[in-house]
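This report refers to the structure that appears directly beneath it.
The other protein chains are all here in position, but one chain of the complex has been omitted.
Each chain gets a letter, A, B and C, in the order it is written, and its residues are counted from 1.
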Amino acid sequence: MSILARALAACLLGGLLGVAQAAERPEEIVIGITAFLSGPASVFGEPGQAAAEMIIDNINAQGGIDGVPVRAIYVDEGAGGEHVVSEYRRLVQQEGVSAMLASISSGNCNQIAPVAEDLKMLNIMWDCGTQRIFEEGDYRYVFRTQANATPEMVATVLYLLKTKPDFQTIAVVNQDYAWGRESWKIFSTALKALKPDVQVVAELFPKFGAPDYSTEISRLSALRPDVVLSTSWGGDLDTFVRQSAQRGLTGMSTFVLPLAESSLQRLGKDLPEGVIVGGRGDHYFLHPEFRDDPAFQAFSAEFREKTGAYPIYPVFHMAQALAALQKAYEIALENSEAWPDTEALVDAMEGIEFRGLTRPVRLREDHQGLEDQLLGTTVHSDTHDFAVLDNIMIFPADPITTPVGQISEEWVETLDPAMLEMEVDTYQHGQ
Amino acid sequence: MTPQLLWLATLDGVAYAALVFLVAVGLTLIFGVLRVLNVAHGSFYAIGAYTAASLGIAISSGGLPGWLSYPALILAAVLIGTLLGSLIERQLLARIYGKEEVLQLLVTFAVFMILEDVQRLVWGVQPYFQDTPLRLLGTMEVAGVFYTRYQLLVLPATALVVLVGLRLFLRHTLQGRVILAVTQDREAAMAMGIDAHRVYLTTFVLGASFAALGGALASPTTALVPGIGSDMIVLSFAVVATAGLGQVEGAALAALLMGLGRSFAVYMYPEFEVLMPYLIMVVVLLIRPQGLFGVAETRRI
Amino acid sequence: MLRALPPVILALLLAVLPLLATWTTVVLTLALAKGLAVLGIVVLLRAGQVSFGHALYFAASGYAAAFLAGSLGGGEVLVLLLAGLATSLLLGLAIGWFVVGYRYIFFAMLNLAFSMVLYSLLEKFFHITGGSDGLRVPRPTLLGMTLERAEFELGLFYLTLGLAVLAAFLVHRYLASPPGQALAALKTNETRLEYLGVSARAVFLGGYLISALLAGLGGTLQALVQGLVTPEMGYWVASGELVFIAILGGAGHVIGAFAGALVYEFVQIYAAAFAADVWQLILGTVLLLIILFASRGLVGMYQDLWRRGEGKEAAP
Partner (left out) sequence: MSALLEAEDLHINFGGVQAAGGISLTVESGERLAIIGPNGAGKTTFINICTGYLKPQQGRVRFRDAEITARPPRAITRLGIARSFQIPQLFAEHTVLENLLLGAAVRDRAWRPWWRLSGLGQRAEMLELLALFELQTVAGQTIAGLPEGVRKLVDIALALALRPQLLLMDEPTSGVSSQEKFTVMDTLDRVLRERGVTAVFVEHDMEVVSRYAHRVAVWSGGRIQALGPPDTVLNDPAVRADVIGL
């Protein structure tokens, strides 16, 4: 009769389906994955989704996990924080998911962690980098299968000081949200600890997803800082670098972009030489230690054929998260005959060690992943129509990650300049 | 605030104001005649931008000469302005002129929601880059800083052409004077036998084309992503309300005020950049509710 | 009174639904919370005015509750509700004092301007407001009881339902009362209202404060059930949505606000599940059809349907 009545009947039907929970061996393992599938950040979410689909297809091709096929449901972070939280809750309560891989944005990770703990749902933070979650609370159901802001920023400072030890001024243009603000706090504190005489000439925080940086670029062009740092990523980073290159700012200052590994191919020739680039972990499609590894080459080729692009760090992070989940199921199945429920999976995740496509990662007792950090400097090459990395250094995770139980911003203040002498594996592009 | 920074802030402010003016002038023109605040105006901006980008990509991938991308901007604007403008005015707005103001406002809000999804369906969610028109013109150095000629010269020039052109059109052509007449006093104009529907259609198409032109011109300077429509529309609300609804020249000055306010904020208090336009709007509306140039209507009993 | 039967049945069904399908609890609470804010819009519409910035109070009260809950490490729901109401009352007075002097498009625009100022402040001052990620609202106690998630959400649902029914009744009585009718009189002839001996400004300020309180109440409830407040709660599109729902539901009757909010929330949830990126298209089209063919909204259609059922000619 009225729309109202039909709508209510529909949701009654939907409700009944959700009530039957999976008790024993399910006929499929459903996992929820949140990622940016719209907006400027979709240049991250789409490859992440493609990687997940590819890996899950491969798992199912070998009969799934212990014979049970895996299915993924994707939630678009682009629809805003509230949508992600309510969709997350709907998946857990109505779709009966066994695990959740949540999210790219640090903001969403902050909001989801307590909700996951509340819903008692295994939650793997597959890409977000905010270190505050594990430092401000201890979680049973929340894990991070990759590093966090601290090792990434400390490694970047070390690489910057090893390659350009005598720069005087620096400016920052970060996105105005959790990641942008916190990463700058850690980077600037570490830099002051290791090189106290550096002067910060400008701190700019344009809106997340801002389409136009012309005013910021004009201001930086006038100030001419030695170094311009930006931890922005995805579409925002592409826009910022393109507009800076157009107006010659990249020629005047050394750009330090700790997340630009993900933009190399998209920026093409717009990304000049001499830019310091990081990959939030040891992720690089020409990774010196794994370039010749057959599994790495096979994955990279299959991914390129499916998406037309080389894998970027969100792809490696997705691979790591799924590898960890698979390993957890293996461990849980070894421990007991019954099909692992969430509690069994969570116990298996404690202190787990696993390998995605590059160096292995180990989870500490505070559920934080220890992941080595790779950085390099861009150089144009004749083999690819976009910049590749030279003078690559890989920093071991342990010395540059905040010890368990300490707060990053305080620990970073105590860094000792002697750290600069740290011995690090270094590779030139040719090798 | 050295003279150099002052000069730079002004240049950035003018470039940004030019863009905002193009969108705002269309909005104020439509309100002046139809007395409808077109919430869907931001969608014309966005779709104009996407169309220009698509044409540009087609040109460059088709191997055609780069300079063709300039006329492509105008073509995109006219195409979107006429197509979408006439479709919406004839099929929707024409049916509700008699209805209450809130319903007219909501029809355009509904159209805005529909077009937001249409954008997503047609152009997807991936960012679009098409900066041939910008790159071809190269950069120039001003006060030690490199500016793209496109942003420094083309945008303000186009805005000026549109402002002067519109002024001449409104004051010195028959069609223009008819539009002015309907703006000043709709009942009197109708009484003199002016065909209101034709005037509404031409005004709406003209206004929509300006917004699409604003979008087309902006496409080389920014990444095109879903949501650029909603940000631009609320900013042009601020410009139009500050200038005074229906005031064309007023919109130019208000856009300049907002552009400079925003760029000076980036230089002095970056945190206030986003806040400036609305702060200006609140202050102006509190002092002069009808806007800087608007005329207060008194009620006769 | 036969005509009132189906809505009563639906209301009872609504009350029982969360017991049948637990996942609907949060959706219904969100819909009722938004319905309260839409009820505020209905009050303003009765005076012939539209505020295009009313999500300002929705967001401000939500953030007030979030700050208070954050500092108290949870606090009590009733205390947080009072904090939310106090915030929208103070803000409503401060902004209302200026805004009630304006009418029609100027009233809409000035409200929009104030809401965008708040939105920019919420989004920009990261260290205070959490910026664009917003603030988490730790779970407070409900009537003194510390509850687990499921019980808390169910308790909050029934509290929201109670508040919604109470608000609907009070607003219905208010709109039929002398100050309420004076609000409607303001719409048709403000001059004569002054000539009766009452200040139109005072009448409108009364209506404005009530609508601000309703929006504030809605915002606080959403903050509590969602456990999260974001600047988007106060963005202009959110204000537009409130007006949209008022017209969708039908501004002629207080129930329209809640009917519209329920339909809106369910279409949003279901569209997100089945047709992710066209839910705005669906809702936009529904609104167009309503405005063009049934401008008295769902409630209006229901009344016409019932009248046609009784053989009487449909209302103009």
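Going forward, a contact is a pair of C-beta atoms (placed from the backbone, for glycine too) under 8 Å apart; a residue touches a chain by one contact, two chains touch by 3 or more.
Quantities reported herein were computed from a predicted structural model and do not represent experimental measurements.
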Open item on the list: Touch as defined at the start, partner being the missing chain; which of C:R3, C:R173 or C:R308 qualifies?
Closed with: C:R173
Task: Touch with the omitted chain, as defined above, among C:A185, C:L224 or C:A259 - done: C:A185
Task: Positions on chain C contacted by the hidden chain, ascending - done: 170, 173-174, 176-182, 184-185, 187-189, 191-199, 206
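Please note the rule applied: only the chains that are shown with their structure count from here on.
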Task: Category of the chain touch graph - line, ring, star, complete, other - done: complete
Task: A-C compared against A-B, more contacting pairs - done: A-C
TODO: Find the geometric centre of each of chain B and chain C from their Cα atoms only, then give the gap between the two centres in Å, rounded to an integer.
DONE: 32
Open item on the list: On a C-alpha centroid basis, what's the spacing between chain A and chain B, in Å?
Closed with: 38
Open item on the list: Please output the residue numbers of chain C that touch at least 2 other chains, ranges allowed.
Closed with: 123-124, 277
TODO: List, in ascending order, every residue of chain A touching at least 2 other chains.
DONE: 38, 205, 207
- [ ] In the complex, go through chain B and note every residue touching chain A.
- [x] 4-5, 8-9, 11-12, 15-16, 120, 125-127, 129, 131, 134-135, 139, 143-148, 151, 218, 221-228, 262-263, 266-267, 270-271, 273-274
Task: Residues on chain B engaged by chain C in the complex (per definition of touch) - done: 31, 37, 39, 92, 95-96, 99-103, 105-107, 109-114, 116-118, 120-121, 125, 230, 234, 237-238, 241, 245, 271-272, 274-275, 277-279, 281-282, 285-286, 289-290, 299, 301
Open item on the list: For the complex, give me every residue of chain C touching chain B.
Closed with: 45, 48, 50, 52, 98, 101-102, 104-106, 108-110, 112-114, 116-117, 120-121, 123-125, 191, 236-237, 240, 243-244, 247, 277-281, 283-285, 287-288, 291-292, 295
